[in-house]
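As you look at this complex, bear in mind that one protein chain is not there, while each of the others sits in place.
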Amino acid sequence: MRLAITGLQVSFGARRVVDVDELHVGAAEIVGLAGESGSGKSMTTLAVLGLAHTVGATVRGSITLDGTELTSLSQRELREVRGRRIAAIFQSPATAFSPVFRVGSVVHRALRLHGMSRSEATEAASRAMRQVLLSPGLLDRYPSQLSGGQLQRVAIAIALALRAEVLLADEPTSALDVTVQAEVLEVLRDLRDSSGMAVLFISHDLAVVAELCDRVAIMREGRIVEQGPAARVLSAPADAYTADLLAAVPAIRAEGTP
Amino acid sequence: MIEAPAPLPAQDVVVPRGEALRLGLRANPLMTLGAVLCLVVIVVAVFAPLLAPYPADAGSATHPFAVLKAPSSLHWFGTDNVGRDILSRVIFGARVSPVVAVLVLLIACLIGIPLGVVAGYFGGWLDEVIMRVTDIFLAFPPLLLALALAAVLPPSLTSLVIAIAVTWWPWYTRLVRGQAASVAGRPYVESCRALGIPSYRIVLRHVLPNAVTPLIVQVSLDFGGVILTASALSFLGLGAQDPTPEWGLMVAEGQNYFTTAWWVVTFPGLAILFTAFAFTLLGDGLRDLLDPKRTFLR
Partner (left out) sequence: MIVYVARRIATAILVVAGVVVLTFVIARVVPGDPAATWAGPHASAAQIAAARRFLGLDRPPATQLASYFGGILTGNWGVAIHTHRPVLSDIGQAAPASIELVTAAMIIGLIVAVPLGLISARWPGRASDHTIRAGSILGVSMPVFWLALILQLVLSDRLHLLPSAGEFSPGLLFTHPLRQVTGFGLIDAPLTGNWPMFGSQLGHLLLPALVVAAYPAGLLTRMIRAQVLDTIGDTHIQMVRALGFRERAVYGRFAMKLAWNPVVVTLALVFAYSLVNTFLVEAIFDWPGLGEYAAASIQTLDTPAILGVTLFIALVYVAANLVVDVVQAAIDPRIRLR
């Protein structure tokens, strides 16, 4: 198990927004975390990264990465984990990159932050860019000069260059056109297959989840109501809520994972 | 974008007005401090004759035997180079600079608002002309234009008010024009026009109310600035003349005696600082409260 979440509770004061008994992601697998907007999925990402406090939330429970208990680490130790061992990509790629920095500048700085030398960083960045099917020259551009899909792939490239073990993908395709979505999904599959990354794919779009994920967990109001192999959950749901969600997306029908 | 948590269910608790005001003030300690300090200035200005121990000293009284006396129980702020009680002059000074500021801002609004409305609402070549003229005035740093004007006019409080007002109106024109232009472009205004409602009514009922809030913020922020400008010009000898108890003038008069009689310069200057600080503090707090989209006009 790469990432194991047990008994996680994230609260804003007295209000609990996440209450997950069990969720895990293994190496070389894509686990979907699906549910309606506002069901607490994104807070899970923040909690795993140890950044819940930046929005004023408190975290209880256990989050382990390859056996290391993240909730007991200091901020200094967590900073070494962030980016390096657990990577994250966000929903709106155009706003996820600072408009006044060249894209490559952010990539480079991140790589050097985690210990690479200048030449190593340049080399790793180029290699990672090619792996996500982007020309390394694009690193010289500003975010406004790249498309949403390209930006998202650059974000994934950072995770690749740092050889992260886990990727938290928080609604990465929700802001993209359908055709561009396909590019990003392809890259994610490649991550799983070639690099053996554990990917937590968060989305409210069940169609995409069905197409991409090996296993699926359905979240409702902070709780996981059902989880299991994608093919099984999405064709023969055990929970009424899952069935309701599926009913709202008639096109899915037994289209399991590749 | 990281998802924000779903909004809390509506509160059913009714907060009484006094309570709400007190909570708002406590959340904004700096603004509250500003409001209190402003009140002090206003009270001092209004009740000056009652508060000043030697009211005649604010005028042309001179006391040759009480020249340059250090602060004491008789004269809390000491006396100046002709023996006048500085405390009384500082108190009466609250009737000079702030009043200048009020007049200046009034004139600036009286000129700036109509021009801004015309430029923003009607647009077209009127807009171009008005904004070009405004741009030219704004091409001068604030104090400079007022200084040039005050230097060519005969030195008096009236000249001071005119000089500073001429410098200040462009800011209000620009502010109101922006508001008017954005309102004029809105669909409901277009439908009003299509219905044949006369322009002046649209302006009165839709354009002006929209401009009120940023205007209030700008005025309170500008108050301190005008006071600083007025006292600076008086310091240079371009505004109020002796025996008017203008704070800047008092600092200028005390300059030559400063090393031996520190009080002549210190207290009037503190009054300027206090007043400008109070109104800017208030204005800053009001801006945070009312106009979160900060347009850094100054």
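Think of it as A and B in the order they're written, each chain with its own count starting at 1.
Just so we're on the same page, a residue touches a chain if its C-beta (ideal position, glycine included) is under 8 Å from a C-beta of that chain, and two chains touch if they have at least 3 such contacts.
In this text the structure is predicted, and so the values were computed from the model without any measurement.
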| item | value |
| --- | --- |
| Of B:59, B:114, B:141 or B:209, the residue in touch with the unshown chain | B:141 |
| Residue of A:23, A:88 or A:210 in touch with the missing chain, whole complex considered | A:88 |
| Sole residue of A:2, A:41 or A:114 that reaches the chain not shown, by the stated touch rule | A:114 |
| Residues of subunit B (touch criterion as defined above) contacting the omitted chain | 1-2, 29-30, 33, 132-133, 135-137, 139-145, 147-149, 151-154, 224, 228, 231-232, 235-238, 248, 251-252, 255, 258-259, 262, 265-266, 268-270, 272-273, 276-277, 280-281, 284, 294, 296, 298 |
| Interface residues of subunit A (partner: the chain not displayed) | 49, 51, 54, 79-84, 87-88, 90-92, 95-101, 106, 109-110, 113-114, 142, 144-145, 155, 158 |
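Criterion: only the chains that are shown with their structure count from here on.
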| item | value |
| --- | --- |
| Euclidean distance of C-alpha centroids - subunit A vs subunit B, Å | 53 |
